[in-house]
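Would you mind keeping the following structure in view while I ask a few things?
A single protein chain has been omitted; all remaining protein chains appear in their positions.
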Amino acid sequence: MEHIKNIAQLQALAEKHIAEDYFHYLEGGADDQRTLSRNITAFQSIQIRPRRLVDVREVDTSVQILGQDLPSPIILAPVGWQGYFHSDGEIATARAAQSTGHLMIASTVSVYPYSDIAKELERKPWFQLYPTTDRRITKLLLKKAEDEGCPVVVLTIDLPVAGNREKHIRTLTQGLKNEQKQTGNLRGLLKEGETPWDSSMTWDIIAWLSANTQMKIVLKGILTHEDASLAVKYGADAIIVSNHGGRQLESDLATIEALSEITDAIAGKIPVLFDGGIRRGTDILKALAIGADAVCIGRAYCYGLGAGGQAGVERAIQILQEELVRNMKLTGVTSIQQLNRNYVRLGMFK
Amino acid sequence: MEHIKNIAQLQALAEKHIAEDYFHYLEGGADDQRTLSRNITAFQSIQIRPRRLVDVREVDTSVQILGQDLPSPIILAPVGWQGYFHSDGEIATARAAQSTGHLMIASTVSVYPYSDIAKELERKPWFQLYPTTDRRITKLLLKKAEDEGCPVVVLTIDLPVAGNREKHIRTLTQGLKNEQKQTGNLRGLLKEGETPWDSSMTWDIIAWLSANTQMKIVLKGILTHEDASLAVKYGADAIIVSNHGGRQLESDLATIEALSEITDAIAGKIPVLFDGGIRRGTDILKALAIGADAVCIGRAYCYGLGAGGQAGVERAIQILQEELVRNMKLTGVTSIQQLNRNYVRLGMFK
Amino acid sequence: MEHIKNIAQLQALAEKHIAEDYFHYLEGGADDQRTLSRNITAFQSIQIRPRRLVDVREVDTSVQILGQDLPSPIILAPVGWQGYFHSDGEIATARAAQSTGHLMIASTVSVYPYSDIAKELERKPWFQLYPTTDRRITKLLLKKAEDEGCPVVVLTIDLPVAGNREKHIRTLTQGLKNEQKQTGNLRGLLKEGETPWDSSMTWDIIAWLSANTQMKIVLKGILTHEDASLAVKYGADAIIVSNHGGRQLESDLATIEALSEITDAIAGKIPVLFDGGIRRGTDILKALAIGADAVCIGRAYCYGLGAGGQAGVERAIQILQEELVRNMKLTGVTSIQQLNRNYVRLGMFK
Partner (left out) sequence: MEHIKNIAQLQALAEKHIAEDYFHYLEGGADDQRTLSRNITAFQSIQIRPRRLVDVREVDTSVQILGQDLPSPIILAPVGWQGYFHSDGEIATARAAQSTGHLMIASTVSVYPYSDIAKELERKPWFQLYPTTDRRITKLLLKKAEDEGCPVVVLTIDLPVAGNREKHIRTLTQGLKNEQKQTGNLRGLLKEGETPWDSSMTWDIIAWLSANTQMKIVLKGILTHEDASLAVKYGADAIIVSNHGGRQLESDLATIEALSEITDAIAGKIPVLFDGGIRRGTDILKALAIGADAVCIGRAYCYGLGAGGQAGVERAIQILQEELVRNMKLTGVTSIQQLNRNYVRLGMFK
């Protein structure tokens, strides 16, 4: 897939390969999809301030997150139903993560069960959790992940109810096959048509998780400094700044707009991961400069998955990694740790 | 009408059902219609700051306004000439308000008289008043409403003269039938072609109204903190922030832009209702967070009226009520009273 | 021309009636015409703050400028070569000014001489002056105007050299007839092809004018507070804020953007007239609220001239005067003198 030069080209190729309904599922956002597009365009209001005459022959993109040494700050975000995009689903993604050395986060609603995904990876994927109203099922999910060696559970906290995704409501209901309505982790655990997600979760969930697993706990979906501070207070090990890819609340708030107030509040106490709108190496560099410790990509690698299975995911990762390295060199930094807010400015003529 | 997923789809359907002239009458605004469209787009400059890990299984949308318990902050604004949009006119609207439990405000220039509308509703509609130069007619209108049990008169104060609605001037004059030039409340009270509205009203009108009715008095059309303070000073029981749906003065001012200075000035002394540009549940949530106690929808339910009579109005109300509930859950609030300015921010990177 | 509802419709009609070359001459601006369009669009960043419950049955639009009582703050700006737009040229404009009672400013480069124009008007037009390098010609022009009873000379100070009007350079050179290359005031005074305008003028011109005429002196073309203060210092009787209709310097500066710093600097010492981009009554109201004492319209009435001669100019004036009156009523003011900056605000959410 060397002829594919950027994520936008990969997206165009994915549109050709993925069935229309499923492509809409991948692309869709809440309501009028303004938050969805603002996640991407808001990066354009951030300017990079490149420094010159730095020896950039060697660039180190490694980061350390929750005690793990990662060769790159690019993490594969949890994305459900990857079987919609390619018949190999999450297995292809896992193999690409393995071959490129990147960290993967596996979704509760993956088509393949966590155990199958974990088999493909030396560095065990983190497990993303949607807690069920019936906590016995949640415990079962946690135990299965932990038994496979999963070190971290990523609790999604921005889905107390499903968002208003009109676009894929319109299209997805027609093309669905029955066997695709179930996911690997939950197969056999739910009654038909049951929506098991818990709308009652409060900050006590962290204590409950701590009591039921040894895995570290990451909260995914923080958008305010208030909740960032509460995450620290209640003992979360890390957070992910995320608006669920613009699929939940149309809030006219891009995640990159929310990032600075959050990293200010966290002040280095726990790692801050970032998620939303990353399509270029410059986006990654901007998020890291504002204070994120790593970034998660979602649609970007799913375009690769749709476009070419494992090879496509590898290409997506490779493109962004190469862009990150090139942009670090052009910005005059040789390690992720050097990036700080002096490398960006916001708005014109400041 | 379950296949209609949002107000925009309802608007498209209404355009097919309503005669062109009358649809332009519904859609039109003053001058170049910039205030009209800004009423809608200005909401996009307000960002919601959603909070996480709140138990949102139960959400209560009830509000108390002027001593009345309302199950929802969504009120049906006074809209005249509803016979243009559907042969059942205001009767269809009233039946939808009754079936869904929402408050309706009936217009002076309704095609059906207030008494007919009131018959359809257990919770009697508020009566919107355009005072006539001949105050004897005004007294008659007030008495008729009060006799039907109307608890509140809504005085429109932004129509000292008609706005420059070029769009429907161009089209409406052709298609009109004679019997549609009269309204139920004024039939027989005016000479042919007479324009009875009073351009001389001053703040004394409140004292005059108090002397002539027991109904509570709401001023509709406030756009500045100065007038908001005067409303309190002169004894209004509530105000509605409104620019008459962008139909009067092209001022390049959206109502949502004016809201904060007004709720600051009112500081809770009397209820502040909001009107203008609401097409989504997020719009409602933003207006309430900035400080409105309730919101009025106008075109939104008239699209429903045109699209399907009573069932269409019910669908419009249902869509917005469902979006409000969903968005409250996604924002982490369980009652309207919890909303405050911490739930919104204005502009980027603040 | 009653079917014409606004200046935009008049503009469209003018485009049909005026030969293409001459219409481009009327419409064209400097360079890429951004200042030209910004003159118009910048008004959209100013919001009107309308006040309610004011008795607006009677509205008085009269203003007093340089000792003259004018029934309206709308003045006909000097526009040259009006013969391009209609065979009656400035005579049609003068007759419309006479019939509607508005003040006219006659251009040095009018097709008809000042004396012919003045004959049509009881209130003698002001005379706009481009000083010639040969000051004897300038003296002659001043004397001719003064002899006809002209009370005010308007000195244009933003044309030391011609602007870069590429659009009409491209088109106008083809269609021109010889007799149209001369103007009434200068006929016989210049050699063929001579460009007589003076690039050497300094602030001493005011003293020179004072020594050579009894007429009051107005400076047209001020865009900065520094020059506004100098105008007062050197004894100008009034100024006109103008960028020559966007035809001279493409500065990305709309006149309405420059107005407030100028009226601040002038602080009422002399009248401030405003010119640039007025197409609606709201534009007039905004300029007056920011501090202008009157406004000049140029293209707006020339559209009328092209569309229908005297009747077209009358329609242009009538439209704007009616819009001004309506908008004053809708804003809650009954005289021009009541307007101040409380009636406007700039930008969102202030």
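Each chain gets a letter, A, B and C, in the order it is written, and its residues are counted from 1.
The definition used in the following text is that contacts are C-beta pairs under 8 Å (C-beta built on N, C-alpha and C of every residue); 3 or more make two chains touch, one makes a residue touch a chain.
These numbers come from a predicted model, not from an experiment.
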Shown chains in contact with the undisplayed one are A, C
From the list C:Asp31, C:Asp60 or C:Asp134, pick the residue that touches the absent chain.
C:Asp31
Looking beyond the chains shown, say which of C:Leu186, C:Leu223, C:Leu285 or C:Leu330 touches the absent one.
C:Leu223
Of C:Glu148, C:Asp237, C:Glu250 or C:Asp283, which sits in contact with the chain we cannot see?
C:Glu250
On chain A, where is the contact patch with the chain that was removed from view?
5-6, 8, 43-57, 280, 282, 323, 326-327, 329-332, 342, 345, 348-349
Identify the residues of chain C touching the omitted chain, counting contacts across the whole complex.
31-32, 34, 42, 45, 157-158, 160-161, 163-164, 166, 169-170, 199-203, 205, 219, 221-224, 226-227, 230, 248-253, 257-258, 260, 346-347
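Here is the rule we go by: only the chains that are shown with their structure count from here on.
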Centroid-based (C-alpha) most distant chain relative to chain C
A
Rotation in the CA alignment of chain B with chain C, degrees, nearest 5
90
Just the number, please: Cα centre separation of chain A and chain C in whole Å.
60
Residues in chain C with touches to at least two other chains are numbered none
